[in-house]
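Here the complex is missing a single protein chain, while all its other protein chains stay put.
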C-alpha cells in the first residue's frame, strides 16, 4: 500500500481492478503484450499504460470496464486462499472494538491466508508489529506472498509455530485467535498480553464460543462480549428498494475480552 | 493514544476505566483527594496511583472494580455528546470496507461529537490527515476537546464550514458523509476525491439511502453497495447460551462507492 | 370467538379494545356505571353500548379512542400471565410449518398461560382437540380462565400431569413441547404421535436445541429443522422509513421434526 498513488498514471507492472459490475471485478497486473480474457471479450493489458484510475477501457467487444486502484480490501478479497478467510464485516468489528492503531503489537494465530493479517498490519504500521503464528508451512508461505503483494511484509514477523507451545512475545496489545480450539490457548494469550490488553477470538460455532468464554472467565479475563454481525446488502433503486434475496447468513461469532490481573478477586467479575 | 503505555504504573492525571461489569464501566481521571461515587460505594481516586492496569480496587463497600487502560473505543463511547454518535459496528464497516490506513487523507462531514473522527484519525496517523467539516460551532468545539483528550488532535484539521459551499481539499482518499442530506453533497465529494477514491455515507432511513444512491449513479460513481450491520450480542453461559433479549434493532445504513472518471461512458455502469 | 360478530352493536358485557395508538390499547368489558381510567382521561364504559366496532369514543379530556373488536391475538396478548408466553411470530411458524387445521388432535406441554393453547384450539376447532398438559395447577386454572374468555374451552382437554409420566393420547397429529427440558420427553412424544406426525419444541437457548435435536435423531425422528424468526418492526413514514431502534432480539428457537417408524434403518437419516 504505497501512499498517495491514486492520481498517478498507470504503468507497466501496476496491479489494477477492472470493474464491470459488483459481481464481476478482476484484479490484473498491467503487462504489455498480454491479453486478459473475460466473457465480455478480452482487454489488452498493455493498453492500460498511461491511463489514470477511474478511466474506462473497452474490451474487444466494446464493453466498458472501469479501472480502479485496488484498495487493501480489493486485494485481500482476491488473495489466493488455502483456507477459509475472515470477512470484512468481522474484521471491521475487530478494528473498531479494540481501537487498534499505529504502534500496536499484535499476535495473530492462525494466519491462514493472511487476510486478517493484512488488515492488522495496515492498522499498526509503521511502528507496530503483527506476530503471525501458523502451524501449516504452506499456509504461511502463501500468506507471506499475499502480504508482500500489498506492501505490508515489513510489519509482520512470522512464526511457524503452534501457539500451544507458547507465545514468544510479551506485553502484547492484542491477541487474535482464529483457529478451531481457541479455548485451549486462552492461558497462552493471557501470558502474552499486557495488563488490560485485548483478546479476540473468531469461531463459526456457538459451542466454540461457549468453551472460549468459559476459559476466559476461568483465566481472569473480564469485559467479555460475544457478538455476531448479520450483514444485509440492499438492492437500491427508487421504488424497488429491498434487501438482497440471498445472503450470507453466518460467518462466525467474535468474542472480545480484556486481561485483568490474577489475584484473590479472580473470577468474581463477569 | 500514546503508545506502549499499558504496562506502566498509574499516575496522577491518568484516565482509567473502572470496570464493574459490562453495563457499569466508568471513565475517571486519577486525582488525589477526590472520591468517585457509585451505587456500590465510593472509590478514592488517589488510591489508584501506583497500581497497574488490570489490578482491582475495592470501593468503600468492598466491591471490587477492575482498573482498565481505556482503549480508543472506551474513550469514544464516553465522549461528551451533543449529537447522535456513530457506533463501533458501523465504524468497523467503514474501516474494513475502505482499507483506510496510515497516510490517507480523509474528509468527514459532519463531525458531530467526533467519535468517527477519532477512529479515522487513529487510522491515518501519523502521516495522514482528517479534514473535519461541521457547520455547528458548538459541536466542533466539543469534538476538538474530545480528540484532544485521546491525543489525536494533531491528525485533524477542522473546517467550520458547510460542505455545500464546497470541499476545500482535492485528491482525497475517502469522503465520509454523516449528515441528513448526503445526496446534496455527492458532487462535492466527487470533486474532492482522487480518481478511484472512496465515498461513504451513513443514514438512518432507507429513503436517504435511495436518494444518495441515485445521486451517486448520476454523478458517475461506481461499485455502489448499501449495507446494514445487524449486531447481535449473546448471553454466553454453558447450557444457557442465547442472544440478548433486547437489542438495538437499527442504527443506520452505510452506502459505499468509488469515484470513476466522467466521460461519454458515464452512467452505463451500475 | 363467536363468529360473525363484527358488525353487531356493542352491548353490556362485551369485551372491546380501546385503541389510542399501537402502544396504548386497552381490553375492557362494557359495563354501565363503570369508568375506565387512562392517563388521557376516563371513559364511561356504559357509553360504549349501542356503538359499533370501528367507531370512536372520546375520553373525558376529549381524546379519541377507537373501539375495536378484540381478535384472538388481542385477547391472547392481554391474557393474565403467570408465565413467559409464546409470541405470535413463533406461534405463526408453528401454524404454518405444520399446516395444522380443523380436526387435528394436538398435545401441548406445558400449557403455561394458555396463549399457544388458544391458537391451537382456534386452529383445530370444531372437530379437533388440544390436550393441554401442565404440572402447575395454578397455571392450569389461569389458562382455563383464559381459554374460557375467548370461547375456546370446548376444544381443550386439560391434563394436570407431567408428560414425563407419559402422554395419555395416541395417534396424535402434533405434539408441541414448550418446557425447559424437551429432550427428556421426545420418546413420550414419539409414542403419542401418529406415524408421520409432527413434533415441535420451543426453547430459548441453543443448548436446549442441541439436546432436543440429539434426542430426536436417536428416537428416529426425521425432517429436523431448527429455526429462529427475527422480527423487525418498521417505523413507516414517507421519507423517514426505518426499522425500529429497539427491538426484541430473541425469544426462542423452534425445532420441527416428523415421526418415522423405528426399524433397522433407524438413525441412518438425518
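Letters are used for the chains, namely A, B and C, taken in the order the chains are written, and counting of residues starts over at 1 for each.
The rule is short, and it goes like this: contacts are C-beta pairs under 8 Å (C-beta built on N, C-alpha and C of every residue); 3 or more make two chains touch, one makes a residue touch a chain.
Since the structure is predicted, the reported quantities are computational estimates derived from the model, not experimental observations.
Only one residue in the set C:15, C:35 or C:55 touches the chain that does not appear here, and it is C:55.
Only one residue in the set C:94, C:186 or C:200 touches the chain that does not appear here, and it is C:94.
Touching the chain that is not shown, out of A:9, A:60, A:171 or A:205: A:205 (per the contact rule at the top). In the full complex, chain C touches the hidden chain at residues 1, 3-4, 6-7, 19-22, 25, 52-56, 64, 66-69, 71-74, 76, 88-89, 91-99, 101-104, 119, 122-123, 125-128, 171, 173, 194-198, 206, 209-210, 213-214, 222-234, 236-238, 241, 253, 255, 258-261, 263, 265, 268-270. In the full complex, chain A makes contact with the omitted chain through residues 204-207, 230, 232-233, 238-252.
The working rule: only the chains that are shown with their structure count from here on.
Put simply, the C-alpha centre of chain B and that of chain C have 43 angstrom between them.
The set of chain C residues touching two or more other chains comprises 206.
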